[in-house]
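Omission of a single protein chain aside, the complex is shown with its protein chains in their original locations.
Chain naming follows the written order as A and B, and within any one chain the residues start at number 1.
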Amino acid sequence: MIIDHLDQPLPGSSLHPTPSGRAYTDPEIFRAEQAEIFETMWNCVLRADSLDQPGRWKTVTVGREEIIVVRTRTAWIQAYYNVCAHRGMRVCTAPEGKNRTLQCGYHAWTYALEGELVAAPNLTSMPDVNRQQYGLTPVHVRQWLGYVWVSLAQDPPSFDEEVLGEVSTRFGEVESIDNYGIEDLRLAESKTYDVRANWKLIIENFMECYHCATIHPELTEVIPEWADGLASQRAGGEVHGSGFGEEIAAFTVDGSESGLPELPSIAPDQERKYYAITVKPQVFINTVPDHVIFHRMFPVSESRTIVVCDWLFLPEVVERVEAGELDVSRSVELFDRVNLQDFEACELTQPSMSSKAYRHGGALVPSEHHIGEFHAWWYQVLGEQADT
Amino acid sequence: MIIDHLDQPLPGSSLHPTPSGRAYTDPEIFRAEQAEIFETMWNCVLRADSLDQPGRWKTVTVGREEIIVVRTRTAWIQAYYNVCAHRGMRVCTAPEGKNRTLQCGYHAWTYALEGELVAAPNLTSMPDVNRQQYGLTPVHVRQWLGYVWVSLAQDPPSFDEEVLGEVSTRFGEVESIDNYGIEDLRLAESKTYDVRANWKLIIENFMECYHCATIHPELTEVIPEWADGLASQRAGGEVHGSGFGEEIAAFTVDGSESGLPELPSIAPDQERKYYAITVKPQVFINTVPDHVIFHRMFPVSESRTIVVCDWLFLPEVVERVEAGELDVSRSVELFDRVNLQDFEACELTQPSMSSKAYRHGGALVPSEHHIGEFHAWWYQVLGEQADT
Partner (left out) sequence: MIIDHLDQPLPGSSLHPTPSGRAYTDPEIFRAEQAEIFETMWNCVLRADSLDQPGRWKTVTVGREEIIVVRTRTAWIQAYYNVCAHRGMRVCTAPEGKNRTLQCGYHAWTYALEGELVAAPNLTSMPDVNRQQYGLTPVHVRQWLGYVWVSLAQDPPSFDEEVLGEVSTRFGEVESIDNYGIEDLRLAESKTYDVRANWKLIIENFMECYHCATIHPELTEVIPEWADGLASQRAGGEVHGSGFGEEIAAFTVDGSESGLPELPSIAPDQERKYYAITVKPQVFINTVPDHVIFHRMFPVSESRTIVVCDWLFLPEVVERVEAGELDVSRSVELFDRVNLQDFEACELTQPSMSSKAYRHGGALVPSEHHIGEFHAWWYQVLGEQADT
């Protein structure tokens, strides 16, 4: 197995070790991650309401593949490899569009929104052609939290166990994520970050707040408990909500009033609190009382990752923003700054991953120990795959 | 052998399969193609009359090598690797020039146009130096159709069989390519296209007209039989000339009169007809009654190919163009548009070649079946080579 050749941690270290730097730089390991993680597990790819009518489609990247996600005539959402069954040309050649059928621009092979081949020049003279066999190659689709999730596996992992199970375990029984009604929120702002770092550095960064005091002045002003360098974003098996400072009115860049109504169904102990969870392998969700911040990661290479961050608000809030009656820019700016601060740290970490001085990995302090669970998961997933 | 590891077509397909997408994306396969195809077979590299005097030279790329092609003192054309025998510097450092000898700019080793070492600082004090052994390394040269063809093989394949044989078989006995007198035509226009696609996609595109109705509106206007999607550019063993539409005056972008005289020796059944043939591995020739369109391909990587297209006319036509008395731009524009349309299709096909959805290849419809002969040739050439 490819990870059998990783340098092991040095014996006798008093702190918990991380994987060898090569885990973050070896193109072979990244290829295995693409195959075994991103092209197998459930990936959250786009907001379902962005496909607002039958025939509306978008293309997204999953692992090394380009996928068409389309709303069909029955208003369900389906997804296909963006590869014509005839000679392979990209069927959709724009990032998005709306069509009654999906037609390849090379030889005019034409597919129903449901995937089967419905027309092609001289198709009638080829009676043997099975229109399903020569249809678009489908991928598995689920919808949850208002997002479309896809799995490229032939036999995908259980969505309930892998995604829902992870989230409910982390959020605990009482403070359910359902209270935030994420499915019914609307997108007010989305930002895309092109990060020159391995995707695992971004996850590790998201999972700990030991760095908060050093690089996040605005965030630690809003959530003072993170300023002591001890904070863990998760205590025991459950997500630990972090309270706002006493002077803080809302989760805004300066802690001032947001002017936004609270999400109507949150529980009392979700008020004035911030929660963060990681849904492996590529989603981070942050909830605050009046909005939700939702990250999706798209790894490009061993040293480059695209991160898309969505800011979701109540529909009436977004309507008032669109009407120019409300301004959510101070809410958006807080996590935009956090993102920029985090990604700069990741980018300054990536080059060291190839250093001899990091060949046995680095260290986790006690408040970062839960990152070890992420590493254990990673070792297990890559260890179980056959050599590529 | 490298192609033993290609994914095989899925069993039970009703349409004829193409090779696995990996044939178009694997750098190892491309290296084998460079070695076994482009650095072995005959490559058409430049128009012979562009070397108009003894000492006139040009540098060209063949496979991964840079070659000097030069007209010698006896007016014959020879070609050499552009590598000084001393320490390897490029002997010719410009795309073209005219010199009485070829002198390396590093240590002034100087070669006759015929290749042998004729001077070097202190050469007289090195009496053992064999001036042939330390001459430029020659490559094999042939001239045909007014072009210079080279083979880098030590022992090149038979030009008569590999090139002439293929062309005469395809053109048949009667409608000989000789009628077009390509050797005596002159270049009026040349365009270079930098195509982000594998060279085999470009050949496959050139070999079929199933796509003509979809992407070539001007061409199908001029040659209406291609609008039905059934047309093959070759029927049986011979090239099938395609007739102009009734309203069409000439092979111009709008079908209007070209104002050009017909090539004097074409046969009656070559009038008002278009012929196209592929000379593997890198030449496409199109003939129409009043000019010839001649393509040369130069593969750069598994996903990039330079294509040079020449438009050749009667010498008196080119003289009148140069004098400003005649305009061939509508003739040139037709195939320039066809090229741009074709290469865009190839570029939109290339990215899918690495998709899991294309790992077993695509499909050929009946009117594309002759592309299977090209694939069979490719399997044979790469299958016969030793592992690299």
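By our rule, a contact is a pair of C-beta atoms (placed from the backbone, for glycine too) under 8 Å apart; a residue touches a chain by one contact, two chains touch by 3 or more.
Being a predicted model, the structure only gives us computed values, none of them experimental.
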item	value
Selected from A:104, A:353 or A:382 as touching the chain missing from the view	A:353
Among B:88, B:261 or B:366, residue touching the chain not depicted	B:88
Positions on chain A contacted by the hidden chain, ascending	13-15, 18, 21, 204, 210-211, 213-215, 228-230, 345, 348-349, 351-358, 362-363, 365-367
Residues of chain B in contact with the chain not shown	39, 64-66, 81-90, 93, 105-108, 120-122, 125-126, 128-130, 133-134, 137, 152
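Simple rule for what comes next: only the chains that are shown with their structure count from here on.
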item	value
Separation of mean Cα positions, chain B and chain A [Å, integer]	47
